[in-house]
Structures are given as C-alpha cells and as structure tokens.
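With one protein chain withheld, the remaining protein chains of the complex are depicted in position.
On to chain A.
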Amino acid sequence: MNVNQHTPMASPYGQPQPGYGQPGFAPVDGGYPAPYAPYNGPASAYQPGPPPQGPARGPPTSGAPSAPQQYSQYSHSQGDMQNGPPPMTQAPPRPAASQPYNQGAVNLSGPQPSYPQHYGPQPSMQQVTNQMTGMQITSGPPTPAGPGYGTFGWIYISVSQPPVNTAYSAAPPHSYTQAPPPASSAPTQPPAPSPPPPSQQPFNSSLPPTSQQQFTSHAPPLPSSQQTFPPSSYSGPAPTPSHAPAPPVSQPQQSFPPTQPPFSSAPPPNSHPAFVSGPPPPAQGSFQPRAPPPSSQPGSFPPHGPMPPQQQPPPSQLPPYHSGAPPPRVQMPPTSMAQNNHLPPGPQGPPGPPGSMQQPPPQPGIQGGYPPQQNGAFGQVRGPQPGYAGPYPGQPNYGAPAPAPAPAPAAQKRLDPDSIPSPIQVIEDDKAKSTEPFATGVRGQAPPLVTTNFQVKDQGNASPRFVRCTAYNMPCTADMAKQSQVPLAAVIKPLATLPPDETPPYLVDHGEGGPIRCNRCKAYMCPYMQFIEGGRRFQCGFCSCVTEVPPHYFQHLDHTGKRVDCYDRPELSLGSYEFLATVDYCKNNKIPQPPAYIFLIDVSYNAVKSGMVNIVCQELKTLLDYLPRENPEMDSVVRVGFVTYNKVLHFYNVKSSLAQPQMLVVSDVSDMFVPLLDGFLVNVNESRLVIESLLDQIPEMFAETRETETVFGPVIQAGLEALKAADCSGKLFVFHTSLPIAEAPGKLKNREDKKLIGTDKEKSLFQSQVGFYNTLAKECVAQGCCVDLFLFPNQYVDVATLGVVPVSTGGSVYKYTYFQALSDKERFLNDLRRDVQKLVGFDAVMRVRTSTGIRATDFFGSFFMSNTTDVELAGLDCDKAVTVEFKHDDKLSEETGALMQCAVLYTSCSGQRRLRVHNMAVNCCSQLADLYRNCETDTIINFFSKYAFRGLLNNPTKAVRDTLINQCAQILACYRKNCASPSSAGQLILPECMKLLPVYLNCVLKSDVLMPGADVSLDDRAYLRQLIGCMDVPESHVFFYPRLLPLFESGSLPVAVRDSEERLSKGGVYLLETGLHLFLWVGASAQQELLLNIFGTPSFSQIDPSLTSLPVLDNPFSQRMREIIESFRAQRSRYMKLMVVKQEDKSELIFRHFLVEDKSASGGASYVDFLCHMHKEIRQLLS
C-alpha cells in the first residue's frame, strides 16, 4: 500500500467511478504517480455529468467542442459574472419576469451560473431553470413550471460594491450588471426567443453578445422575457442562448436540465437537493441572477421567477442579496459593468457570435463543433472543441450545458461556466489596468495582482513584493472585523528579491548608538515618526510616545514640519530599508562569525544507486564557487564542511595543509558530537584541492556499499554541533533517501496508514512522530542553524516528521520521489544551485509592531517562536514568506489608519548583523462596504490555506474544510447583507474584489492536502502542507490556480485559459504551470506543423512522453516555447520539471488533477458545483 507504488495507483481509480477507472496515470512518473495517481481517468471524472456529454464529446470531436462551449460559457460567464449585472439590466427591463430566469444569474455576473449546476442540477432544477428562464423571460409565461423553484435563482454579483467602483475596477463589476442590461442585453435578447432554454440564458448574461444568445436561450422559454434577460445579463445571454437552442429542440426545461446534469447532474441532484430544490431553477437563474441585481433581481430571480408561484418568495430573497450592491451597480455599474462585460465580451465576442448562433435553436450548427451543446442531448458540451481553443469560446457552452443534459435530461440546468467569475478575466483585467508603476505612497491602496507585471516605486510604504495585505481598508473596530470575518493579515517576505529595475533596500548606519528607536515601543525610525518641537523630538506613529532626537541625528524641519533631510534619509522617506546593527544586537554581544554551509550526504545503498551521491558530489565541485556573497567581486566568506552518513556519520577533514582528506567516522549516533574542529569547516579557495579530491572519492568509496539503514536525527545534530563548535550560524544541506530506522535518536517507524485518512486520527499523521525533532529544532534555532532537506525517497519517509526541523528553522524541504538520475537530475540540480546560491540571512528574529488598536496575534511560516511576539528564524532566505494575522485590541481611527512595521534582525551572508525594516500603512474604515472594496483575494487565500493547513495538525480534515467554507460563506454573507443592494435571496452577490474567492477557495479545499486522492501519499500531503506554509502570494496563487497557457502562435505570451478540461482543444498544445510542476499537454489532433515545430516530429504518436525538455529546434515557435518555459521556471523558487502529457495518455490523469475548475477525481467539487454550494451556505446564513 504503500505509498507511492505506482501499481497501486491503478486500483484506486479503477474503483467506482468510471472516470477513475484509469489506473494508468498514476504510474506515469515515478515521482508523480503517487501524488496524482488519484486522478481519474481524465475526463471521466467529469463524465458523470458528462455521460450525456460524453456521448456528445466522444462522437463529435465536437465532444470537445461541446466542452469548449461550456467553457467558453464559463469564461463568458466570468464575463458574465461581471455581466452578471447585465442580466440585472435585463431584469430591469423586465423586472419581475426576468428575474426568474437566468437573468437573475446574469446579475450575478459570471459566477452564479455555475453554482446552480451542482446544486440545482437535479432535474427539477432544470425544469425549474427552464421555468425560471421562462419565468424570467417573460416572467410568468413559460416558466411556470419553474415557478416554485424560482427561489433558487442565484445572483452573483461579482461587483461587490458598486461604490467601490468609484475607486477602481470595482466599479466595473457593478458596471457589469448595469451596463450589460442596457446595451447588449436588450438587443441580444431579442434573439432570445429561443429562450425556451432559459437556463442557458443565465450564462449568457455575462456577455452582452452572449447575452443575446442568452436571450435566445432564454427566449425559448420566455421568448420575450428572456430576451430581456439575456441582454441584461451579459453573460446571461450567452449561456442561455445556447441552452435556448437546445431547449428549442427539446423542451426548454429539458434542455436545461441536461445541461446541469453534466455538472452535478446525477450526483448533485441528490447531494445538492437542497440547492436543487431552490437551485434548480435558481441554479441557472441564480447564476444569471447576478446580472441585474435590481432589475435582475427580478430577472435573476427569474429563476425564482421560474417558480412563479414560489417566485414571489424567491424574489424576496433575491432582493436581500442584491439589495446592497445590486441596485447601485445596476445603475452605476453600467459603465463599469460594461467594462467587465467588455472583457468578457471580448471572449464572448467570439463566442457571442456562436452563442448567438447557438441561441437560436441553430446553436448547434452555430457552434460548429459545439452545436451539440444546445441540443443538450449531445452533451458535447464538455468536449474541448478545437474551435474553442480561444480562451473565451465559452458562450456556446451555455447551450452546451443543455446539451449534456439532453442525454441526461434529468440533469438540471447547468450553470454556464462562462457566466461565473473567471480568474483569467480578473487577471487580464488587472494587467490591462496596471500600466503605471505602482507607487506605494498612497495609504490603503491595493497593489496590482500578483499575476501582473508591474514596477514598484517605494514612496514610504513597503513594496507589495515585501508585504501584501488581505485588506487595505481595515475595519476600525473589532466588531466590524468579526462581523465581516475577513481575515486581517499580511504576507511578509522580508528578504524578497527585487527585479533588477528596482533598488534593493538602502543600508543605513546610525553609528555606534545603533538605529534610532522609539523609547517605548522600540519601533525603528520610519516615515511614520512625526518630528516635533523644531525637530528636537519625534512622536512615534505606533505608540505616540515622544522621544528625544539624539544630537547627532538632529535636523531642522521645513515649513511643512518635515525634516529638511527627509529625502536624503531612506528611513524617513522609504517603506523598506536596512539598518546596520551594532554589537548590542548580536548574540552574546559578539560580532558574529561568518556563516558556514555544511553538506550532509546520505551514502546508503539507495542514495548511491539512484545516482544522487554522484550527482551531488560532482555538482558541489563547481557549485562551491557560487556561495552567496554580497559583493560579487569578493570571494564568499562562507565556510563549508562535508559529512556523509548511512547509519553512522563520516566527517571529513579537508584542511588545506593535507594532501588527502581524512575521514572520521562517528558511530556513536546516540550521542552525537563533532569529532574535529580544525579542518572541518574550511574556506573553499584555500582547501580547493583537498575538497575536490574528497568529492571525487566519496562516490567511489561508497560505490559498493550495502548499507541500507540510515539515521537522520544525529545528522542534524552533527551539523548543529559543528556550528556550535565553530560558534557561527549556518545552513545544513541534508541529502536524504529513506526512513531513518537505524537505532539512533529520532528513529522512526513506518506509520503510513491509509485507513486513518478521513478519521479523527488523520491529524496525527501530520504531526511529528516523535518529540525529538521538535527539541532538536529548538536547539537549531538557538544556534542559527538552518536546515535544508533534499529528500530522495522510494517509499514512505515520514516527511511530516523529517520536515519538522527544516520547517522550524526557516529551511526548505525538497522532495524527489523515485529519483532517477537521468530524468530528475536537472530539476534537483537547479533546485540545489538556487538553494546554495540564494541570499540568506541567519539567526534572524522578526518582530512586527503595529499601531495601537491592532496587534499581530498569529504567525504562519517556517520559523520557531519561543514567545508570542518574536519570530525566530535560524535562516531566512529570499523565498520565504511569513504570514501575520492581526487582531484588534482597540479601536483604530480612520484618520491615522493602521501602521505596521516589520523589523528583521539577521546576520547577512557576509557575517554582518543587520536590521531590515518594512513599513506598511493601511487605511481604516468604519463602513463594511469600504472593507469589501479593498481586499486582496489572493492574499486572503494565502492566509486561508496556511491557516487551514496548520489547522490540520489539531483538527480532523473535515472540520478544517468546514471551517474554511464557513468563514468564506460568512464573509460573503456579510457582504450580501450589509453592502449589496437589496435583491432576491436567490441571487448570489459577490464583492468585486472577492469574486474569485469561491473558485480559489475551492482550489484550496481540493488540494491534495485537504482532499487527498487515493494515490496521494501521506508524504506528499505533508510535503505540500509544509511547502505552503512559507509560500508568498504569487506562488500560492499559481499553486492553487495553475496557469494554463494555450500555445498556438509564436507571438507574445498568450492569454491563459481557465483550468478546465473544457478549455482544452484537441488540436492545441497547452502549458500548465503550478509552481511545482510544468506540463505540456498535447491534444490528440494537434496540427502536424505545430508538433513538428515543437517536437520535431509531425506525428502525435511519436512524441516521447518521457521528455523533460523540449528539443532545441531552429524555428521561432520552438524557440519561443522554450523561452516561455524558461521564463516560467525563472519566476519560481523551485525548478519545474517539464512533463509532456499526451491527450488520452495515462499521464493525463495527473495533468487533469490541475484542472481545478473541474470536478476532481478525488471528489473535489467543480467550480460550478462549489459556487452553488457556497451560495446555499450564504443563503443559510442570511436566513
């Protein structure tokens, strides 16, 4: 059972679900298998829903098309989301009527649509939706059926707060709803006639154009009404339309149902029942709902509407949601909405046409490949249609959903994926918006997203590269904070590497007295200090205490009260800078020794056999010339030492005066000590010959070893003792292969027990097996001994326990499961090189000071804390981030805002003691709406994931998941209740800046850590859990929502597509990046020319799936591809091995695992399903 066995993998899948059946994948890579194995057969997972689709897909390559359609829809939906409003608009046109329908959804903008699916899925849903649609459309008319259900209509208001709009894009969202309605909706809608398939409509809502489609779709149901809807919700249009078409064919409702089914179809029905009931109609409706909050409400409600009878009630509900935001948006939004819409439109645009096409019954035809969709029956929906390749092809989808349904009529209506908020859309919007350098001078200004390339100008606050906050408008009071449940946290990466065009923090020397600090709170001099009394004193911005300015630091003030030298002094004008620390800041009041690096290499049988030993030794010979140094001109002062070990340790004396290195064996592992002092830690240049001789001989010496047992605890102890003996801090590089079962302290036993997963005891698997390592970690921290662990396991090694020391000392764990010299060498070496070369601070202490009113209460990351305030890091490198949570302990004022100062005292790699200071000021607000206007979802997710992953240590996984969902629901419910304009309860309304919260949260919930597939080994989970702990926002973002790039032309970097199978075109080639993995997915019918350009072979079947790098071919496309891959790698702290995944190949299962918007093989909900669920949660909270 173990672990990683490939073979096992198979079984896992095989099991129940069709999808899983495919065992193959797991095996794929040595390394991966285990982890990913879980995946089902690729699509299969989805298929459930798909079945219907399946057929669709299969048959027509179109299958793909259909898929795409759906996707496109989604994408649209995203657009829609934004558009959501549009629906609203639509709604507006026909308030009541529209509501029932998707329109409602429309309002929601994209997101909503999707939800329904899960929940609503059930037949009834569909019907409902249909009805809804109908309802909406005409309001009463066709919908009737839906009536009762209507309630479900979900309205996602992507635009959280219309008001926000004012500031930024925020507005846009709103605009969506609003905007959409006006323009597009109307027009398109007309076509709606097709509406019958109203359900689809919702989706369409997103894009005006689509909306049209929607209309059509909707139309079917409610000819006229629909029309209105669709238009209203931009997206709405699209989706519905598609459906519409279908509907026409079948019955509107039916069509819908089918659509839904695909998603949650079968399963959902039951599971979601709750939703269903409501949802069914709502589902669609709901999605759409968004669109026209106000109007939409009606419209969106339409879903509710669908339940005409019930509708009424629903409507009411809806209103509530919308209430806050919706209304405003509707109107306001228009413009903004428009924007949003626009975006979507873009995509939609394309789809639009098809959509529109589709909408009309013709849709099928329209879609071309897609057609099926509409038919619903076809189910093609999912199938990635070649045509869709385009990012936003979506629209068709709407219909698509329906199509699927066809087969499974039961299936309720699906949400149009395009109508729900699209991460890609948001990312692209932000990119488009962020053209100017980001100046940090304005307090409370949220920086561009992490996915955006931007330049930073430090004008008094720390660059977002150093500090990112969850909220840039902090609530003034604890009550507000509690009510909103928005986490107040900052992700701090103190030693982050800046791009070359930005200046690294200046080094300030305040002389012998050391840095100037506040007398009371000890905050360091910073721009927030107010100089008074002509400059003789300064008042602390954090604690308000007044402190004398030392004579040597005195300076006059100018007429504005600023010091004259303000701009000459980094500490008075910048957000980030460094102080030179004095001896008072050193351990034992002694200037620290330069740090040392010790390499500890496992030379047991496995290590030698896998080639690891040889590779490490070879590499070190050159790598040692690149030890970190601050001045590139100088030699590094870092000393090095070498140890090899199996179940005993071998130290090496590499003193420069020796002709040959000497090996000192220490077998007394129960009581580790360092056998030599002089000659163990040496300067590389002085001892070069001896070191090279040693590195040459190590592989030879152990070539014939038959020792398989290893120790681990004593290895770290040895390094620690060596550093102690040399009285310096430093870093240990441990290269380890197996579970340390040899008799020694820290001995472990194999405790991997799959049976514990899912039980209350599961948490124990994440805890350290023995207390030994915790104690050891503490000692390491005290000495400033940072441990980096490179693992090369062939079976369970208990990462949870082995990782304790690295994690507590600010080190890293690298894991190369089933390491094979040939295929993994490059990844390992790149990681090693980077790890050895990167700048790192030692023996660091970080302290976060805040202004009165809030307090840093909790910290997440790789470090150790012996008290509640000081974060102790034996080592802190440029890739490590610490997430800090703040809590109120008093009131904040809007006037002064909230200040925080993060000071890190560390020893640089040249042995200099320094203080790095990052200052950050954010606004405070007394209105919840302001809070919701200025949040950063990526950072929130970073916080949530760390919070949850740490929670795993003490709570059952399920509880952790539930907590996450709850908090998320509360955040959104609070918004809905307090900020959104009144609207039907059936509407899902999301704050603009958090509209991706559900999709991202779903990704967190679906991660291997929180929801392991059958083949995910315990080690992998523990590894990931620890890995996330110190990730910064850019990495956690891509980790949870991988970047999926279509590679078609050689031009500029293509726009990413959403992580869903439906977005994949069989004829395309895609690159997927997670920060840890890099996949190149090749469609089965990729053009020969494309393949020739990339692989040098025109034949799909001749592509070698074991490639780890692309062949160097002399054509622009190949070159471009390689550049892209290189640039991706350069952006991440760990090297990503390239995996070529051929469509339909076994390895595709692994790949599919990263299509996070889809349902996962391990049971993770699809985006749409989850959105529905989230909506339900919110509704429950509100009622």
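Throughout what follows, a residue touches a chain if its C-beta (ideal position, glycine included) is under 8 Å from a C-beta of that chain, and two chains touch if they have at least 3 such contacts; residues count from 1.
Here, contacts and distances are computed from a predicted model.
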UniProt name of the unshown chain, from "Insulin-induced gene protein", "Superoxide dismutase", "Protein transport protein SEC23" or "Protein YIPF"? "Protein transport protein SEC23"
Residue, one of A:G679, A:G730 or A:G1067, that touches the chain absent here: A:G679
Just to verify: which one of A:Q662, A:S764, A:Q820 or A:Q837 makes contact with the chain not shown? A:Q662
In the full complex, which residues of chain A touch the absent chain? 648, 650-652, 658, 660-668, 671, 673, 675-679, 694, 697, 700-701, 743
